[in-house]
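One structure is given here, and the rest of the page talks about it.
What you see is the complex with one protein chain gone and the rest in place.
Chains: A and B, in written order; residue numbering restarts at 1 for each.
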Amino acid sequence: MNRHLLSINDLTYEDAVLILDTAAELAKISDAPVKKLPTLRGRTVVNLFFEDSTRTRISFEAAAKRLSADVINFSAKGSSLSKGESLKDTALTLQAMGADAVIIRHGASGAPARLADQQWMTGSVINAGDGTHEHPTQALLDAFTIRKHLRPGQKDLSGLKVAIVGDVLHSRVARSNVLLLHKLGAIVTLVAPPTLLPVGVESWPVEIAFGLDLVVAKSDVVMMLRIQRERMADLFFPSEREYSRQFGLNGDRLKMMQPTALVMHPGPMNRGLEISADSADSLQSVIVEQVANGVSVRMAVLYLLLGGSPLSAENSKVLSDKVVI
Amino acid sequence: MTNVMNGADISRALRRIAHEIIERNRGSENLVILGIPTRGAFLSARVADLIAEIEGKPIRRGTLDITMFRDDLRMRAPKALLPTEIPLGGIEGTDLIIVDDVFFSGRTIRAALDALGEMGRPKTVQLAVLVDRGHRELPIRADFVGKNIPTSRDEIVKVHLTEIDGSDEVLIEGQR
Partner (left out) sequence: MSKLTLIGGITAAGQKLNITISGKKISELTIDTPVAGNEILDITGSLIIPGLVDLHTHLREPGKEDAENVESGSRAAVKGGYTAISAMPNTDPVADTAGVVEQVFSLGKAAGLCDVFPIGAVTQGQRGEQLAEILAMAQSAAKVRMFSDDGHCVFDPLVMRRALEYVKMFDGVIAQHAQDPRLTIDAQMNEGEISAKLGLKGWPAVAEEAIIARDILLTDHVQSRLHICHVTTAGGVELIRWAKSRGINVTAEVTPHHLLLTDDLAESYDPIYKVNPPLRNVRDVEALREGLADGTIDIVATDHAPHPTESKECEWQAASFGMIGLETALSVVVKTMISSKLMTWSDLVDRMAIAPARIGGYAEQGKEFALGNFANITVVNPNKTWVVNKDASMSKSRNTPFHGLELPGVITDVFFNGARVLQDEKVIGKI
C-alpha cells in the first residue's frame, strides 16, 4: 500500500479488499472485554482538523487509541493561524513533534496532497476530507457496511446497484464513493438535478438519473447526501420543497424500496429535507451502524499504514502468511 | 528436501496428543482448543474432532490470530490479519489448549499469551505442537509434542496439510 491515503485512487482493488477484510477482523475487538491492541504502541497520531468535525475526529481518535497509539488533537479552527500560511508551518511543527501519521481534514481540496507532496514531514498523511475532493475512509466504511449486509463472506460488491442521491457537485463523499464502489464492482447511479452534477461527470463510471423515483425500486443501496440549504441562494435549485419532492427519501419512496435494500447517509442529516425522519429511523437504515463501522475501518487503515516498518516512499506489499518465524 | 513425517505419522501423533490432553486434564469438561492460523488452526480442528470422537461429546474450539501482538511488527510491512474466532462462553476459567504446527523461537506463543491476556483469564493455558524443532529464544515450553525434530537454524521446516496444501507431510529443507 501507498504510504499515504489521500484518495481512493491510491488503493488497488487488492488494497481495498484488504482494508475491508482487516476491518472485519478488527470489528470483533469492540465485542471483547478489553478493547485494545498493542500494535501502534509508541506511535504518535495527530488529528489535524482545520474544519469542524466532531464525529470524524472522534472516530479516528478512538481507532488510534484502540491500537494503543498516542493521539494529539490539533484544531486549527478558531486558533490564531491565518489561512494559507498555516499549512506549512503546522506541518513543520508536526514533523518536529515526531508525528508518525497526520490525519487531516481541511476546507481546501488538495491540502492533504500538499502536505504529503511537499515533504515537510516524513509521516503518513491520511485524508479525512479535503474540500470537495475526497473522503476516502468514509467511502471505505460505506463499502464495509454494504458488504457486511449484502455480500457477507464475499470479497467485493460485484453487481450491487447503488444510488447516490444529492449534491454530488460539492460532495467529497460522493467522489470517493464513486471511485471505490466502481473499483469493487458495484453499479453506481447518481441522482441529482443537473445543476448539482459536475461538468465532466459524463466521463465518470456512473449512470445518471434526474429523479429518485426512477431508481429507488431497483437499488440495493440508497445513499443520501446532505444538501446544504445555502445552495438555494446560489441558484442550484429553486426551493427546498421542489428539491425534496424530486430527490428526497420520503415515506412513499421508502415503501418502494426492496425490503433488503439499505438506507445510508454519511451524516449529518437534514431530517425533512433530503431524508424523512421515518426513512432515517427505518429498519433498513444502517446510518447509525455506519458510524460504528467507521472506527473499525479507520483502525484497519491505521494498522496497514503504520503497523509495520516505516515505509519507504515506494509502495510496499503487505506480506501474506508465508513467512515462517 | 527430506520427509520426516508422512500422513500416517501425523495422524498417529495427533491421536496420541488428543489422548494426552484428555489424560492430563482428567476429561474434557473444561477444554477449549484454539489453533493459531493458518495451519495451527487446521490442526486444532483435527485435535478437537479427535477429542470429541473419543469423549463422545462436542468440544469447544476456535482460532486465535496473533498478528497484532507480534514483537517484530516494526521490522517489516504490516501483515494481513487472519481470523480470530473465540467460542461462545469465552475463555474465562477454561483449560485452554493452544495448537500450532511448528514450535521454534517461542515468539508466536508469547504473542498468543498476550492476545489471550486481553480476552480473559483461563484457568490453565497449555501448548500442543505438531513439531518441536528447538532453538527457543524465550523461556516457553510445549506440553504436548507430536515429534521432536532437532534442526539447525538455517534449515526450514515445512508442514503440509491436506486442507490447504493437498497432502499431509512434514518436510525439512536445507543442508542435512
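The rule is simple: a residue touches a chain if its C-beta (ideal position, glycine included) is under 8 Å from a C-beta of that chain, and two chains touch if they have at least 3 such contacts.
Worth saying up front: this structure is predicted, and the values here are computed from it rather than measured.
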{"item": "Visible chains in contact with the missing one", "value": "A"}
{"item": "Touch with the omitted chain, as defined above, among A:His106, A:Lys183, A:Arg226 or A:Arg298", "value": "A:His106"}
{"item": "Option touching the unshown chain, where A:Ile58, A:Val201, A:Leu214 or A:Ala292 are the choices", "value": "A:Val201"}
{"item": "Contact residue for the chain not shown (choose from A:Met1, A:Val46, A:Leu87 or A:Val162)", "value": "A:Leu87"}
{"item": "Selected residue (touches chain absent from view) among A:Arg172, A:Arg226, A:Arg253 or A:Arg298", "value": "A:Arg172"}
{"item": "Residues of chain A in contact with the chain not shown", "value": "83-85, 87-88, 106-111, 113-114, 117-118, 130-134, 172, 175, 198-201, 203-204"}
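One rule holds in what follows: only the chains that are shown with their structure count from here on.
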{"item": "Distance between chain centroids, defined by C-alpha means - chain A, chain B (Å)", "value": "39"}
{"item": "In the complex, chain A residues that touch chain B", "value": "18, 21-22, 25-26, 28, 32-34, 36-39, 303-309, 311, 316-321, 323-325"}
{"item": "Sites on chain B touched by chain A in the complex", "value": "37-38, 65, 68-70, 72-84, 102, 104-105, 107-108, 114, 118-120, 156-157"}
